[in-house]
Every structure is written in C-alpha cells, then in structure tokens.
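With one protein chain removed, the remaining protein chains of the complex are shown where they sit.
Showing chain A:
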C-alpha cells in the first residue's frame, strides 16, 4: 500500500465518519419518525461503506459478507418504520387544501 492509496482511503474514512455523525444527528433531531428512519437507512449505508473500506485497506475478503447481508436486508428498518408509524387514518389533502405541515 503506497502513500497515495493510504491517503485516499484516509479521506474516504473521514467522509464516512462525517456522514455517520450527520445521520446520528438526524436520528436525534428529526421532527418526524420518518426522518429518523431515513437517518437509520443512511447509517446502514455508512456501515456497508466502512466494511468495504476496511476490506480494501486490509486486503482481506472474509468480512465482506457483512455488506452483502446488509444490502439485502438493510432496507427493512426504514420500510417497517414507514409501515407502522404512518398515521392510521387515511388522510390526504384535496387539491389546493392546506395540510397540517403548512405554517
């Protein structure tokens, strides 16, 4: 591993760390539950990226089962939260009607 490759991987690790922190902040702040589910979806993608980064840096392929399984089932978190947390009343705005989110 040359210095250039190490520097590029270090920059990628920094970007992934910042993305993870922003996702956690959105999970904490997010004004609705769906914002939090989106933040957790991004967290899953960051974990996929981190394990892929580790496999590239350490030149080992034993851990890449983790991105494989996360990409298969990592979407079920967001889907189940969206399915269960959306309001049970079927409510939709008519054309031109202001809805609850308007100020």
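What we mean here is this: a contact is a pair of C-beta atoms (placed from the backbone, for glycine too) under 8 Å apart; a residue touches a chain by one contact, two chains touch by 3 or more; residues count from 1.
The working rule: contacts and distances are computed from a predicted model.
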item	value
Chain not displayed: protein name in its UniProt record ("Chromosome partitioning protein ParB", "Multicomponent Na+:H+ antiporter subunit G", "Nickel ABC transporter substrate-binding protein" or "Helix-turn-helix transcriptional regulator")	"Multicomponent Na+:H+ antiporter subunit G"
Where the missing chain touches chain A, by residue	1-2, 4-5, 8-9, 11-13, 15-16, 18-19, 22-23, 26, 32, 34-35, 37-39, 41-42, 45-46, 48-49, 52-53, 55-56, 59-61, 64-65, 67-68, 71-72, 74-75, 78-79, 82-83, 85-95, 97-103
